[in-house]
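Heads up, one of the protein chains got dropped from this complex, but the rest are sitting where they should.
Up next is subunit A:
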Amino acid sequence: MAMYVIYESSSGYGLFEVHGLDEIGQNTEAVRTSVSDLSRFGRVVQLTAFHPFESALDALNQVNAVSEGVMTDELRSFLELNLPKVKEGKKPKFSLGLAEPKLGSHIFEATKIPCQSNEFVLELLRGVRQHFDRFIKDLKPGDLEKSQLGLAHSYSRAKVKFNVNRVDNMVIQAIFMLDTLDKDINSFAMRVREWYSWHFPELVKIVNDNYLYARVSKMIDDKSKLTEDHIPMLTEVLGDEDKAKEVIEAGKASMGSDLSPLDLINVQTFAQKVMDLADYRKKLYDYLVTKMSDIAPNLAALIGEMVGARLISHAGSLTNLAKCPSSTLQILGAEKALFRALKTRGNTPKYGLIFHSSFIGRASAKNKGRIARYLANKCSIASRIDCFADGATTAFGEKLREQVEERLEFYDKGVAPRKNVDVMKEVIENLKQEEEGKEPVDASVKKSKKKKAKGEEEEEVVAMEEDKSEKKKKKEKRKMETAEENEKSEKKKTKKSKAGGEEETDDGHSTKKKKKKSKSAE
């Protein structure tokens, strides 16, 4: 059986024919010894064809395709031109060795060229790589090193630019901004209170809410101008007429000093900015809720958008969160306490960021640890479903939430919770019913949106999966045909059983007739 080896160098594709080496009985030690010697290796492996890359950009595209396990058109034409033709139905009398198994499977799917990638082939490729400059006569000294360095540089730069997590970055930045805004708004609101208290100190005790205080202070402006006419406006802001009257009364008897108009303008402007910041925080929160519902709907449904976003940001991305075991997810955010406990051999923490979930708060003190572990398990499942599922749905998250509720009841009252398998089957049946109700066009639109959200690389991965899924569908059709044949045979069996039943009834009638005859004879 003839053997060819393809080598992807930085200058181009090289195809080598291997002969004289018998793979059966050959151990890698002997191959390795012969590979290092050029004179012996040169007799065993000979260059059949070489296809140089047209430019540095072309080299980059080819190598990117090889690293992703995809065969390009140039590689296909190169192989079909230089290898013996593979006839349909007949087994090929040669095999192609290469370094990348995924590329081999893709080549086999497209051209039916049998490929292999084992220790023997890798050893041969190592020898080819070592002596490549002497196989190609046209290469000038130093050209190979230059092309290698150039290709490595551009390849790595292209890899660095690509970021599959860019969708998650929006959530991570939004949650950081939200936390920073909370601190800033709190500081500024305290500053507004302190600043306006020089003028109207009694207002602090009447109005407790920071946002309302800023609004009331901006509305009042100069307390000496307060009259009974302001009660409707204050009632509208405070929502309480008694409080509005209280403000008016306090304004009349206030002991604060008078501020100049310029000072009042500054206080008013600052209060307005605080109000604007608070409004922006609300918009940012709504944006975060929308984004989390799009990126991680099940995790948001289970534990809430805020805690879910913090988990994603702490893990680095949704993919990293999905890769964590649930024990790591349980104590995300408590690393300092964990390492201190490990160092002093004390008690390790029960929870980290998930402490802010409502489930932990509702559990009794002795059950907090158990609920935390159970909740971390469900969060792991939800994050993996969000990361890898094609369609976005909150059904799994809602069912997982119900499971945690049942677990809480189980610890409090002893009510038996449902099993994981039953809950998951129920969700999948509901999803199937919903899918039957929807049109297939809508489904395809949703899938395409999800693909765009995940990014280019995952798109290609999904495309490959679709190719495989088509093959799987063909297999499923065959299985369906066999199932139909089984059904037909079952129908025949039922017919036979029915015929047997009829015969039995006939026998019954004949015996009755015999009995009647015997009675009449008597």
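In this text, a contact is a pair of C-beta atoms (placed from the backbone, for glycine too) under 8 Å apart; a residue touches a chain by one contact, two chains touch by 3 or more; residues count from 1.
Going forward, contacts and distances are computed from a predicted model.
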Record-based protein name (UniProt) of the chain missing from this complex, from "Coatomer subunit zeta", "Cytochrome b-c1 complex subunit 2, mitochondrial", "Nucleoporin Nup43 isoform X1" or "Ribosomal protein L7Ae/L30e/S12e/Gadd45 family protein": "Ribosomal protein L7Ae/L30e/S12e/Gadd45 family protein"
Full-complex contact with the absent chain, from A:18, A:65, A:115 or A:175: A:115
Contact with the hidden chain (one of A:322, A:353 or A:408): A:322
Options A:112, A:153, A:225 or A:273, residue touching the unrepresented chain: A:153
For subunit A, residues in touch with the removed chain: 28, 32, 36, 101-102, 104-105, 108, 115-117, 119, 122-123, 126, 130, 145, 152-153, 155-157, 159-160, 319, 322-327, 377, 380-381, 384-385, 387-389, 396, 421, 424-425, 428, 465, 468-469, 472-473, 476, 479, 483, 486
